[in-house]
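The complex is shown incomplete by one protein chain, all other protein chains being positioned as in the whole.
== subunit A ==
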Amino acid sequence: MSSQVRFTDFKSDKQPTWCPGCGDFGTMNGMMKALAETGNDPDNTFVVAGIGCSGKIGTYMHSYAIHGVHGRALPVGAGVKMANPDLEVMVAGGDGDGYSIGAGHFVHAVRRNVDMSYVVMDNRIYGLTKGQASPTSREDFETSTTPEGPQQPPVNPLALALASGATFIAQSFSSDALRHQEIVQKAIEHDGFGFVNVFSPCVTFNDVDTYDYFRDSLVDLAETDYDPTDREAAKEKVLDADKEYMGVLYQDEDSVPYEETHGLDSNMSEIDHDGAPEGAMDLVREFY
């Protein structure tokens, strides 16, 4: 891949309409830098975006891309990668997109282990519909639709991923630019489904899960002697009710991606025949 690719090559000429101070700016910058740093260019990159503020990312980036329907970005990304394993596929979405309407797809995307990265901008609220509880909102988080809080525990995406057989689980924070870029890069480089939950604060509707909150409370695993290949340790970390972590929580270094287990190595867009493929008449003879 061309070494001249700069992260700005991944920028489109559309100006983001996110609120000033939105966490998604930092999340997106880190994604673009990670893509450039891992040797990709816009012509071999396919970005699938979900719906909501996070889903706008496909518009602000420059690459082959599709803006999916709500909650269904993951299967689209898997389809792209299976049909052309030469492409670098990145799926981006929000907490509502990924853990509510798309929760089923999330579990199965994790199981399937297609070699792509999945970045979830988790702001623990529905922003674009103007402030309702999301699946990761705290139990007592008051919103227009939950004046007394959701009164049910939030989805734990990291635990859900681990329980579903994830081969790469990470968490990052959009405002810690370097660490965020580094973590997304690791997800891209992982052989399989690289899942990153990014705390990407909503400055307009969420006054609890703020930049200050994450800055003060997040424990960076890079500053500890944590071993991300230890699944037992990962269990403990993802179920820890008292702390939230930044960094790679789990990585299976022996992960074999779907494409490899299923023998997918060709670009299926190519059809090298003008009519039926060679040997097609055998398909008819089978019915004798």
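Quick note on the criterion: a contact is a pair of C-beta atoms (placed from the backbone, for glycine too) under 8 Å apart; a residue touches a chain by one contact, two chains touch by 3 or more; residues count from 1.
Operating definition for what follows: contacts and distances are computed from a predicted model.
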Identity of the absent chain, which is to be given by its UniProt protein name, from "Methanol:corrinoid methyltransferase", "Phospholipase/carboxylesterase", "2-oxoglutarate synthase subunit KorA" or "Aspartate carbamoyltransferase": "2-oxoglutarate synthase subunit KorA"
Candidates A:Met82, A:Leu218 or A:Leu249 - the one touching the absent chain: A:Met82
Residue in contact with the excluded chain [from A:Thr59, A:Thr146, A:Thr204 or A:Ser255]: A:Thr59
Contact set of subunit A toward the excluded chain (per top definition): 12-14, 42-46, 48, 58-59, 62-69, 72, 74-84, 86-87, 104-105, 107-108, 262-264, 266-271, 273-277, 279-281, 283-285, 287-288
